[in-house]
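Structure first, then comments.
A single protein chain has been omitted from the complex, and every remaining protein chain is retained in its original position.
Chain lettering (A and B) follows the sequence in which the chains are written, and residue indices restart at 1 in each chain.
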Amino acid sequence: MNDPLWLMLLKSVVVFGLTMTLVPALVLAERRVSAWMQYRVGPNRVGPFGALQPLADLVKMLFKEEVRPGGVPGFLFTAAPAIAATCSLVMMAVVPLGGTLEIGERRIRLVAADVDLGVLVVLAASSIGVYGITLGGWASNSKYSLLGGLRSSAQMISYELTLALALLGVLLLGADGTGLGSFSLSDMVARQAESGVWNVFRAPLAFLLFTTAAFAETNRLPFDLPEAEPELVGGYHTEYSAMRFGLFFLGEYAAMVAGSAVIVCLFLGGWHLPYVTPSEVVGVGGAALQAAVFLAKLLAFLFFFIHVRWTLPRFRYDQLMRLGWTVLLPLALANLLVTGGLVAAGIL
Amino acid sequence: MIDERVAFVAFAVVALTGAVNVVVRRNPVHGALWLASAFLGIAGLFLTLGAGLLAAIQVIVYAGAIMVLFLFVILLLNLEAPPFEGISIARGASLLAGAATVALLVHPLVVARELQLPAQPPVPDVPATAGNVAAELFTRFALPFEIVSLLLLVAMVGAIHVARRPRPGESA
Partner (left out) sequence: MVPQAWYLLLSALLFGLGIAGFAARRNSLVMFMSVELMLNAANLAFVACAREHEPARGSVAALFVIAVAAAEVAVGLALVLALFRLKRTVNADEARELRA
């Protein structure tokens, strides 16, 4: 937090730009990857390999007619997708794209917001993101939307518990020599870089639980019952059209990007690759390499997100809730207990 | 950098408008949303006081879980916003009670000159970071911590039991 104002703004613009570039790329990637998995082609008319398809989709959404159902509270109807999109973008602010850049005498940490409470910001943003869904469902003045919104938000708050407990399980591994841990994601990556072992090998169960909970938090298959077409029409975004729907869409994909980024930093070593990006303090070339490694891992994990969507069947709602409360939550607690014991015994 | 007083005033305005709207709004859904925004303002105030962990917990627990629970119940009950009936004597008396409470609480601030001095910088060796809060919480306050855990368990069981629908064959 000692950066001058212009540097803060620059970092914010970079992170924002990165996310906003990844989201349309992700939309296209989803359609192409799903097509490839289903032995068909996917969009390839608009631009080379369909690269301009997201642009076409954006133009379509901008120019579509905004249908607003009657009896709808205007401000909340518009604010709901904005809340969802904003919270997803906030999560990206605490993700480290690289280590510490050293230019001359100035040391710049390659995080947009290098706060001490890194992961807590992610949890807080996802907690506030629930409002976007709930209000979207309620403000649509329609039974199906309300039910879909309530189902979706109940799912999200249920899996937030598993998310937080699995997170605690891996934060225990972030203690440095003095035994003091840190919430900051850049510190977690730095510790993984120091020890050379990624956390996924030291806390595999936490990785599994966190990833599952992240899937549920972003309402992605196999947990996307509230917005599946055969159920409840479209769930909370049934009544939304054009750009407001576009914002919900953006929020969902930005949440995917943010969730993947957090998982990559917590478990998969962030910008660290053994023998390629060993140290934390680097010059400009090293920083570019770190960012490239991070991006590669991010894209790989996003591919995994998409792959899972088109592979696994969808959970029914009661199965979903039962899984979250009776299976994942006790597992996360047990993981916390065991990890705490192992760390205290000095084994991990 | 932005002056601390500006940050205080901004967050205080958010908290106060939220609080006023909770009391004033007829529609309970709007009231709940304004209360959530007031909680976010109070979280900002915690940040200006240097209590970062508390600010995060305020957002995650209060604004992000408790208020969502409130919202669930309000939405599920599908209440209507009653029309404004006017200021009755009872309402006037309650406003007076609120004002009297504020006067009572503010009175020592006005009378005792020492509370009006500019604040000293906080104690540097024990700032309210997560590590220090945890150190206090798990050593000196370990017993209250365990009791509060038990309290939460009791509250959970109680809430589930009270809110349960009677199964067919059972009486309410």
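Following the convention adopted for this analysis, a residue touches a chain if its C-beta (ideal position, glycine included) is under 8 Å from a C-beta of that chain, and two chains touch if they have at least 3 such contacts.
What you are looking at is a predicted structure, and each value in this text was computed from that prediction instead of being measured.
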From the touch rule at the top of the page, work out which displayed chains the omitted chain touches. B
On chain B, the omitted chain is touched by residues 4-5, 8, 12, 15-16, 19-20, 22-23, 28, 31-32, 35, 38-39, 42, 45-46, 48-51, 53-54, 57-58, 61-62, 65-66, 69-70, 73-74, 77, 79, 82, 90-91, 93-95, 97-99, 101-102, 105-106, 109, 115-123, 126-129, 132-133, 135-137, 141, 144, 148, 151-152, 154-156, 158-163, 165, 172
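FYI, only the chains that are shown with their structure count from here on.
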In whole angstrom, how far does the Cα centroid of chain A sit from the Cα centroid of chain B? 29
In the complex formed with chain A, which residues of chain B make contact? 1, 29, 33, 36, 40, 52-53, 56-57, 59-60, 63-65, 68, 71-72, 75-76, 129-131
Chain A - residues contacting chain B, complex: 5, 76, 115-117, 120-121, 123-124, 127-128, 130-131, 134-135, 138, 146, 150, 153-154, 157, 160, 180, 183
